[in-house]
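Here's a structure for you.
Left out: one protein chain. Kept in place: all the others.
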Amino acid sequence: MAILRNKHRRFSAARYVGLAGIVVLAACLGYGQTTNSCLDCHSALPDLLGVSQEKFSQDIHAQKGLTCASCHGGDPTSDDPDKAMSRKAGWKGKIDRKQIPQLCGSCHSDPTYIRQFNPSLRTDQLDQYHTSVHGKRLAAGDTKVAVCTDCHSVHDLRAPSDPRSTVNPVNVANTCSRCHSDADYMKGYSIPTDQFAKYSTSVHHEALAVRGDLSAPTCTTCHGNHGAAPPGVDKVQNVCSNCHAFQAQMYEKSSHKKAFESASLPGCVVCHSNHGISHPTDAKLGTGPDAVCMQCHSPGDACDQARAGFQSGLSRLDEAIKSADQVLGVAESSGMEVSEARLGQDQARDSLTKARVTIHSFRKDLVDQDIQAGLKITAKNLEAGKKAMVERNHRRVGLGMSLIAIGIVLAGLWLYIKKTES
Amino acid sequence: MSPLRNVRGWLDERLGWEGLIAPLRKKTVPLHGLSYWYFLGGITLFLFVIQVLTGILLLLYYRPGANEAFESVQYIMTQVQFGWLIRSIHSWSANLMIFTAFAHMFSVLFLKAYRKPRELTWVSGVILLFLVMGFGFSGYLLPWNTLAFFATKVGTEITGQVPVIGKPLMIFLRGGEDVTAATLSRFFGFHVAVLPGLTTLLILLHVLLVQRLGISIPPKLEVQWTANPSEKREMKFFPNFLLRELMAWYVALGVLGALAALFPWNLGVKADPFVSAPAGIKPEWYFLFMFQTLKLIPPKVWFIDGEVLGVLVFGLVGLLWLLLPFFESDHPSRTKRWITGVAVFALAYVAGMSVYGYLAK
Partner (left out) sequence: MATSDQGMTNPSDGQSAPVPRRRFVEVLLGGGFLATAAAFVYPVLRYLVPPKLSDMGSDSVVAGRVGELKPNSGKIFRFGNRPGLLIRTASGEYRAMSATCTHLSCTVQYRDDLRQVWCACHNGKYDLNGRNISGPPPRPLEGFEVQVRGDEIFVRRRREA
């Protein structure tokens, strides 16, 4: 190789590509550095070896003043490829996959170093990675697993807050799915590949992608990012409770917790599933296809009765709210002022939402309390709506009286005309 | 009765009251099968008076301004006693007035009442119609709701299509490049000051002309009546016709009250300039025939932009319409039939396009 390079001082791109199998990838451009000879060749090279100035300038590392040599070593001040890419100058060439976490960690696990750039950036990623399924398998020699660059990309690595970043909350699921949804790639691992498809139908995905709620969970929220691993069957509720605190509190005290634990059932997931969590409806408490209770309980037992009680309570409040809404809607469309009652309807809806949360206590008295509160508010609003309708009828009476008066005038005028003209 | 007579006597001594209303006493209305159409002008005038009165009442609580307009109308509708009635009457009366103005125009057209010497009455009437439509256009924006906001956006955009003067005209109307609070201020000014002033003046002129020239008799009848004066039948304007007109006004009042009480005018949703326009946005019904026509013109006709062409054609048609009496012969027996044809076509076109525009998605 040394001989080869000695003979050909000036490289043609084509020639270089020919060597691609042997000569390793070398990142190219520098940013904020006057002489960065990497650029001269690598910006002209095709993919795999090609890195354009434009691409690399997007990289957070380039923006912070790092250069090709920061990772790949070598001497970018030299125009001579031999010198620039000499092992003596510390040139590392293509970084072996197995070395990547270590290389990134050499800076990112060093708090003193990182503090110069972003004092609040964590430095435990590498440690966490070692605990992850990815990290453990890599250590065991499996190079198919994800390393830093697989998720964060390379040479155009952006801060996670950048919406174009592969690890921005909006893009995380896609990034994970690149491997985890590829059935061929995942062959040999005994895990399913439908998580992404299921997640895409979930309420969480909708919150994140459709409603733009960046705090909604994506893969890493439950599985962790650098320490990615399944949360474990008996710890599911701990994960969910990060956001669904109320439900978790109630579930903790409920009879189900013990039952599920002793049967090694995965808490919340038993009723709500995991990746494909859909928006829960009251039908979950029913006996139809969406129903969950009757998967374990048998018809007619005390739990079945409780279930029926919950469901009918919720639907009673739901229907009361709807019928009050309807009356208020009619009143409103006839021009009546019912905004106070409309505001009250929001409170009634609050009660319904609360009652649905309280279901997780599986206690009739608590659920009933919320439902009764809601029914009381709804009754008040319905009353206001009916009052408005009475007022509307008063208007019609007023109109009727005015029309009668107008009719009298018309009759009078008509008679008067007849009289004067006869 | 006698105190009333005293007041009349008192006024007569000071104002020459009898002299003032003498022409009214002499005024007659021709009596024939189509005499009913003579009521339309009076009804339009009555509705205009209703507009002025309810408009003044609305001014007591309305505040222009992007942050206040919607809320103040909401306040009128919900907090002010009978505010819903006043606003609903204002809105309904506006629509009825535009309808009766159109009907009045077409009745004049079919009864050939625009011929010499009444050209100026026609011209002032057509200008009044344009002003009334201006009232509708400017008033529609004032509640500052979503529909009005986007209708105004589209409407002023169309103005901008006129070559050369379009763009400056649009900026003049909008008070800037876009429909903003500045547009609202302007439209408010047009609606409550500029247009009422102009309209009142023109109405005075219009009525004065009617008064000076007397009420037109359809040409065929005029020929008959001049040939055989014994056939001529008339009704005294005062009090006979006026009493009938009063009945028409009372009927109009009843209709207005019923519409306002049974179908209060909707307020809609507050305008938000930053949301995208709702689908299927349409102007008020009286602009619908123009709107639909513009939509039907292909984007490129020959080498001219379709919208520009449409706007130009409408401008030209409007101008010709204004000058219509000058194409008519002044001799009663030689009325031009093609004008009646044009009138039938115009009526069918406006009605048809409006219905089509209403039904079209």
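Going by the order they are written in, the chains are A and B; count residues from 1 in each one.
We adopt the following convention: contacts are C-beta pairs under 8 Å (C-beta built on N, C-alpha and C of every residue); 3 or more make two chains touch, one makes a residue touch a chain.
Being a predicted model, the structure only gives us computed values, none of them experimental.
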item: Contact list for the unshown chain, restricted to visible chains; value: A, B
item: Touching residue (missing chain; options A:E54, A:D82, A:D124 or A:D346); value: A:D346
item: Option touching the unshown chain, where A:L48, A:A183, A:L214 or A:A259 are the choices; value: A:L214
item: Absent-chain contact - pick from A:Y113, A:Y185 or A:Y416; value: A:Y416
item: From B:S72, B:S124 or B:S216, residue that would touch the chain that is not displayed; value: B:S72
item: Chain A residues that touch the omitted chain in the full complex; value: 207, 213-216, 243-247, 249, 339-340, 342-343, 346-347, 349-350, 353-354, 357, 398, 401-402, 404-416, 419
item: Chain B, residues in touch with the chain not shown (by the definition above); value: 57, 60-61, 63, 67-68, 70-72, 75, 79-83, 85-86, 250, 253
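Methods note: only the chains that are shown with their structure count from here on.
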item: Inter-chain centre distance, chain A versus chain B - centres from mean C-alpha coordinates, in Å; value: 56
item: Of chain A, residues touching chain B in the complex; value: 333-335, 337, 339, 395-396, 398-399, 402-403, 406-407, 409-410, 413-414, 416-417, 420-421
item: Of chain B, residues touching chain A in the complex; value: 77-79, 84, 88, 239-240, 243-244, 246-247, 250-251, 253-254, 257-258, 261-262, 264-266
